[in-house]
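Take a look at this one; I'll ask things after.
Of the protein chains in this complex, one is absent; all others appear in place.
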Amino acid sequence: MDIEKRLRECGIVLPEVSVPLAAYLPAVRSGNLLFISGQLPMEQGVLAYKGRLGSELSIAEGQAACRLAAINCLAVLKNNLADWGQLVKIVKITGYIQCEAHFTELPLVLNGASQLLEDIFGEYGKHARVAVGVNALPLGAACEVEMLAELR
Amino acid sequence: MDIEKRLRECGIVLPEVSVPLAAYLPAVRSGNLLFISGQLPMEQGVLAYKGRLGSELSIAEGQAACRLAAINCLAVLKNNLADWGQLVKIVKITGYIQCEAHFTELPLVLNGASQLLEDIFGEYGKHARVAVGVNALPLGAACEVEMLAELR
Partner (left out) sequence: MDIEKRLRECGIVLPEVSVPLAAYLPAVRSGNLLFISGQLPMEQGVLAYKGRLGSELSIAEGQAACRLAAINCLAVLKNNLADWGQLVKIVKITGYIQCEAHFTELPLVLNGASQLLEDIFGEYGKHARVAVGVNALPLGAACEVEMLAELR
């Protein structure tokens, strides 16, 4: 698969990976697994989706936030690859969604990230996942997405 | 160990694995690790435990919910095995419990899942675990249990 072509077709430009603000790394590899730190829906260094599902943000906005956080995961992933041929597959994502206590549509919101991964990687993008609602996230972000990938 | 016998003795019939509603999978294997997607306390396709610990649900109901979510994890696990002999051990579970902010008995609630794993698998069921309280879960479920298993 030509991943760069798929990214272009989906209109995605992977951002620069921002430097963590503390003594941690955007990703750490152990064996064939690459553990990518939780990513927020940042765009050009600015938090693009702030607020709470179930009150301040619509489902569509939540999906866009998860898609954007996943794009930031892919930027970190690419940074840890010699080239895309080194990626075996996406193994798992965990999506933490900042929401009101009555909000239940978490899977629908996290589909914003899952659909992106299938669009870009096809069969190799099909992952296990966990969707959880939380009451607070860094910067007040709408979501945080953590990713695990298998590399050659 | 005869796992099917243990399941029968515990009165457990593993359900059919339901098809995920988006572009993700019930489980993904990488190396010897099987990452099982977060499972809800579903029974015959219906959410059996809905609501919040610390107000709407008792400890016993929360434990039953965690047990049931773990049973759904085992159904996914079995679906990914040629036979139970392929299972080396349960490595870790993460239990997300939907609860009120004042609720602190999360370990006791998650014991519903942990005890099941010991009952079925004995020493091979002894896992690492994380118990966390959250304000919202998919469908308003009482809990969500994620499982990691080691396979041959």
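Letters A and B mark the chains as written, and numbering starts fresh at 1 in each.
Definition applied: a contact is a pair of C-beta atoms (placed from the backbone, for glycine too) under 8 Å apart; a residue touches a chain by one contact, two chains touch by 3 or more.
A quick note: this is a predicted structure, and the numbers were derived from the prediction, not measured.
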| item | value |
| --- | --- |
| Full-complex contact with the absent chain, from B:N32, B:S58 or B:N79 | B:N32 |
| On chain A, residues whose C-beta touches the chain left out of the figure | 21-28, 30-31, 35-38, 52, 94, 96, 134-140, 144, 146 |
| Hidden partner chain, residues of chain B it touches | 31-33, 54, 88-89, 91-93, 97, 99-104, 106-107, 110-111, 114-115, 117-118, 125-135, 148, 150 |
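Criterion: only the chains that are shown with their structure count from here on.
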| item | value |
| --- | --- |
| Where chain A and chain B are represented by their mean Cα positions, the distance between them in whole Å | 24 |
